[in-house]
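One protein chain omitted, others in place.
The chains carry the letters A and B, assigned in the order they are written, with residues numbered from 1 in each.
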Amino acid sequence: MGVTLTPPTPADRAQAARERREIDSSCRGPVLHYAASAVAWLLVGTTLAVVASVKLHSPYFLTGSEYLTFGRVRMAHLQAVGIGWSAMAGMGGACWLMCRLSRATLLYPKLLHVAAGLWNVGMVANVLGILAGHGRSVEWLDSPPYVAPFLVASIGIFSVWTAATFVRRREPHVYVTQWYILAAVFWFPVLYLVTVGMIFWVRSTGVMQMVVNWWFGHNYLGLWLTPMGVGAAYYLIPKIIGRPVHSYYLSIIGFWALALFYSWAGIHHLIGGPIPAWLATASTVGSMMMFIPVIAVAINHHMTMLGSFHVLRYSPALRFTVFGAMTYTAVSFQGSIESLKDFSEVAHFTHYTVAHAHLGAYGFFTMVMFGLFYYMIPRLTGREWFSARLISLHFWCDAVGISIYFVSLTVGGWWQGRMLNDPNVPFGNIVEYVRPYLFTRSVAGCLMGVGHVAFALLLVANLAGWGRKRGIGPAYFVAPAGKPAAGEPAPV
Amino acid sequence: MDRGMVIIVGALLTFASSWLGLVLLPYRQLQNQQPYTASPGDDPYPRQLSEKALAGVGVYSANGCLYCHSQQVRSARFGNWWEGGEMKTGADIRRGWGNRRTVSRDYLHDRPTLLGTMRTGPDLANVGSRYSPAWQHQHLFNPRSFNAWSTMPSFAFLYRREPVEGGKRAETALRLGREWTVNPGYRWRPTDEEWDRILASQPGLADALKAANPGHFDVATPEGKARLLDFWLTTEEADHQVVPTADADHLVAYLLELRKAETPLPEAKE
Partner (left out) sequence: MTPTNLAILATIVGAVVLFGAATVLAMGWAVRAGQFENFDRGARSIFGPDEPVGEPTDAFPRETD
């Protein structure tokens, strides 16, 4: 208590800095393992994405290879970015955040190396298996049957270890980020087991598999990625600008509303489908209620940022995070609206939905993870990012790329849907109509790919020790040009 | 109660609520669904897929047809358009994708259920009623041999190009011009030099083609040569044929058995 009432003495500062360095270094190995693997999967996933995207408008591209037929590449892409990049980035970040926020060192880091290794083995089998023709065409769960054991074992270790770190906490206050992480590491394993069980092992009848499928597909985003993304933003934004979160009440209400309503929203993916009508309605209600947690988070982040927007100029981590946080609001509003019957009627079977999915998984989640990495990695390796220009390049490629992506598929997809709904429009016209939009999407995808390569370069350089050493002062990062960072000796 | 416990218990409760409501309830509602028999003695609907078609489901899912094709016909109240100042509904049915909407019973035996979420291509719930096996094979081999605008991938890797043994073509061989079969998956066209070489190496070719082609033209002119080429490209290769592999056979068997939106069901009435 009274953290800022009396100015801390230099000895206090040094002590606090030493403690945090200790915590950071205790989890350095596994966190970097997760982070580097995640970025590797991001590159794999991006490559697959571009191949699939080009094939949609130029069907002769690489058409000779059965391993690279559109359907397989499409499945492998989703697994690589969804289960490879997103989950591993989230887990790496969650591990670090949990240690820091609990003010506890990570015990037996080797165990988490094993977990990350298992996940990687599972992912290699997953992507190669799908390309070899073992994919299963259950959206989000395309992985071949031999993959699940690896993922389950890995997440089992990870979840238990995250909970164990939390139990060992020395910080009496449980910060809102910890709420999200703790809930997520509980939700995901249960969700995954129940789903795989009910689709592949118990073999529910016909449409029931689809109900479970979309309950999973939506909850994978809602109860696994979103809590990690929102949780990370709740830490990063206040921490970077040096200002407590606007309303702690609001953040707690947002958490519980998300827990309750997001898990009810999934079945709106089957509106108009052959399922009991009440089921789709229940999910529409859940989706509409999502306005509550989303508005809570939006207000909170905006009010925290208010008056500090100029920091966006200086901090790469903040720029990515705020971009992601703002997109979260936008994509969630859009998602709630899409669950309405009249809207879904047009957008459902089209690229409009693809645009929405990427706005969520990329514009929001991936951007926040980039922000997290920009903040976290230098503090773990003790090295500065070696090129501000590359960071800039990364940001602008991604921000512009996802914007072009979203606009082109949203517009093209919407009219695709309107035309599909008019039987007087021949099917061929629709196929021809969407082609330029799909081409634009490929261009956007390449742009995002350039950003990812820039990011991977930065990461490799940082891990290889090419960056400038960070100062050893308590507040680590370099100051905006001219001003010395706190604790760092002023440049002579 | 400790904060950590609050989170875990709360997370468990909210999660369980959605599992109960969105998964367990419909599971109980649907688990006892039975095939439909219109009058005693009739075959129950839906029928089980044949052995071959079941193998075809595997080919369909391994190659991700699902990511471009849905298998669900939406109700006559879904999908609206304007016609003569009036709003009409029921686009899926009007497009000829089925006679009625599909309902949960149509998918009773499906494993996995391939409802799909994307219509880059047409809905396939009832595609079995629309095309012949030969059409399906040729279309899978190269969709652009029917529709130049098609963006569907070629599945030529499910077919085998092989020399014709003893001058006798296999019955299952595709009846396709050489432009599609010389380089499976692509549309082949020789360069000018290649075409000259082919003409030179087979002196009888021009005469044979002229005999088969009633139009009068002079093969010596560039225009005549081009017409000759077009004609030659659309005739079958004499020494090679393209035959379906077992996978292609299974896949087509499955497509032909896809008749989900035909048999009247009481609950599908609107």
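One rule holds for everything that comes next: a contact is a pair of C-beta atoms (placed from the backbone, for glycine too) under 8 Å apart; a residue touches a chain by one contact, two chains touch by 3 or more.
As the structure is a prediction and not an experimental result, all values here were calculated from the model.
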| item | value |
| --- | --- |
| Touch with the omitted chain, as defined above, among A:260, A:290 or A:367 | A:260 |
| Which residue of A:142, A:384 or A:398 touches the chain not shown here | A:384 |
| Chain not shown: contacting residue from A:36, A:151, A:199 or A:241 | A:241 |
| In subunit A, positions touching the absent partner | 1, 3-4, 8-9, 12-17, 20, 101, 171, 173-176, 235, 238-245, 248-249, 252, 256, 260, 276-278, 281-282, 285-286, 289, 308, 311, 314-318, 374-375, 384-389, 391, 467-468, 474-481, 485-487, 491 |
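Heads up, the rule we're going with is that only the chains that are shown with their structure count from here on.
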| item | value |
| --- | --- |
| Centroid distance [mean C-alpha coordinates] between subunit B and subunit A, Å | 35 |
| List of subunit A residues in touch with subunit B within their complex | 55-57, 59-60, 63-66, 69-72, 74-75, 133-139, 142, 166-167, 174, 179, 182-183, 186-187, 190-191, 194, 198-199, 203-213, 215, 219, 223, 256, 259-260, 263-264, 266-267, 269-270, 272-276, 279, 282-283, 286, 345, 348-351, 353-354, 420-424, 427-428, 431-432, 434-435 |
| Residue ranges of subunit B in contact with subunit A within the complex | 3-4, 7-8, 10-12, 14-15, 17-19, 21-23, 26-27, 29-31, 33, 60-68, 70, 72, 74-75, 78-83, 91, 94-95, 101-120, 122, 143-144, 147, 149-157, 184-187 |
